[in-house]
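Missing here: one protein chain of the complex. Every other protein chain is in place.
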Amino acid sequence: MHDAQAPRITLDAFQELCAHSAPFVHYFGFKTEEIGAGTARVRLPYDEKFVRPGGTVSGPAMMALADFTLWAALLGAIGEVPLAVTTSLNINFLRKPANADIICTARLLKLGRRLAVGDLLLTPDGEALPCAHVTATYSIPPRDESD
Amino acid sequence: MHDAQAPRITLDAFQELCAHSAPFVHYFGFKTEEIGAGTARVRLPYDEKFVRPGGTVSGPAMMALADFTLWAALLGAIGEVPLAVTTSLNINFLRKPANADIICTARLLKLGRRLAVGDLLLTPDGEALPCAHVTATYSIPPRDESD
Amino acid sequence: MHDAQAPRITLDAFQELCAHSAPFVHYFGFKTEEIGAGTARVRLPYDEKFVRPGGTVSGPAMMALADFTLWAALLGAIGEVPLAVTTSLNINFLRKPANADIICTARLLKLGRRLAVGDLLLTPDGEALPCAHVTATYSIPPRDESD
Partner (left out) sequence: MHDAQAPRITLDAFQELCAHSAPFVHYFGFKTEEIGAGTARVRLPYDEKFVRPGGTVSGPAMMALADFTLWAALLGAIGEVPLAVTTSLNINFLRKPANADIICTARLLKLGRRLAVGDLLLTPDGEALPCAHVTATYSIPPRDESD
């Protein structure tokens, strides 16, 4: 919805912010590839540590990827708001993913003053069809109106 | 819904199964405390590696905990079915959790031949009110009818 | 979570409020049976007009019932706030309901200043097991702090 605007945070500034964030993020090794004004694309590099019995990337690793990617898209829309918190997340697993990186793309469906809603597709690198679909909401802390 | 029945997997057998499961589970250090026939209680020990900026346990760690706990409850109801897979998960974050272990309790709402549905509450140890609520569904692979 | 408190709206006052509300509510014929401080029980009388091919109460009628029942529980917790609006609703259908009234029970899981979250069970009258489970969130308009 904001594609025509410039993002409120650059990819470099976002990566710098992440470098100082929680160890949990580093564990996953997310690679943020693009940030727009309400959109983002993040890659989860394939790693055996995420693989569950049966040979697929575990669901919780995909949920973590989606949660992170929507946060990137939100910061792309409103700038650095580190205290925005997820209030809900709904994931549907669609197909068993290949043993590959997972690419997550987010777009904001709504950006209100207090609440943002987005949806996301997760697709194994090199495949045409998504392996999961996510809808999630973020609560935005009070901001200066001039912001 | 199955409380009056004996579980189809013992706590010991479940822990043995987990000992051979994916590294992702070991990363979280889940402690399975109880398994019933369609119920389970699992503890996520507090660890700084899960804490996000602002000092709370990260949402994805709670999602992983819920996903694991429902799997335990499901195996308590139908026995060892390693290939059961999550098909959807919906989480609502209710309150900022204290810096404490998170206790997750699961109950099955439905156990069909192909699909199980459960809901879960996540509560910081020592607190009265839950920090998150989850509903999730599992797809159950075809089984021998005599099972 | 508020069971020990008195409701902020009486059953009579709530029914009076509903008598002046939208025709959509009258179409369903909801009977509000109980309101507590964060809880409610509402009955959808069985009517052939809600029945879908195959002989079960249609899903949207159950969604409407759940949405209405959580609104009743919310008003039981905070008093008459007609402009509270649903922000999300997640329903899982568990079993084909019998041809009977559907009883919906709601409880609030969270009551914040801006957001309320509740979960609900829908059970055909006379049956032991629920036919649907719902989680939903309500946005609460700004209120006088003394309220």
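Labels A, B and C are assigned to the chains in the order they are written; within every chain, residues are numbered from 1.
Definition applied: a contact is a pair of C-beta atoms (placed from the backbone, for glycine too) under 8 Å apart; a residue touches a chain by one contact, two chains touch by 3 or more.
Since this is a predicted model, take the numbers as computed values, not measurements.
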| item | value |
| --- | --- |
| Full-complex contact with the absent chain, from C:Gln15, C:Thr32 or C:Ser58 | C:Ser58 |
| Full-complex contact with the absent chain, from A:Thr56, A:Thr86, A:Thr105 or A:Thr137 | A:Thr137 |
| Candidates C:Ala6, C:Ala22 or C:Ala128 - the one touching the absent chain | C:Ala22 |
| Residues of chain B in contact with the chain not shown | 87-88, 90, 114-115, 137, 139 |
| Residues of chain C (touch criterion as defined above) contacting the omitted chain | 21-24, 27, 48-54, 58-61, 63-64, 67, 82-83, 85-93, 96 |
| Residues of chain A (touch criterion as defined above) contacting the omitted chain | 1, 90, 92, 94-95, 109-110, 117, 119, 129-130, 133, 135, 137 |
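In this section, only the chains that are shown with their structure count from here on.
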| item | value |
| --- | --- |
| Chain whose Cα centroid lies at the greatest distance from that of chain A | C |
| By mean Cα position, the chain sitting nearest the middle | B |
| For chain A placed onto chain C, the superposition rotation in degrees, Cα atoms, nearest 5 | 180 |
| Interface sides of chain A and chain B: same vs different residues, half threshold | same |
| Distance from the mean Cα position of chain C to that of chain B, given in whole angstrom | 28 |
| Between chain A and chain C, centroid-to-centroid distance (C-alpha), Å | 33 |
| Of all residues in chain B, the ones touching two or more other chains | 90, 92 |
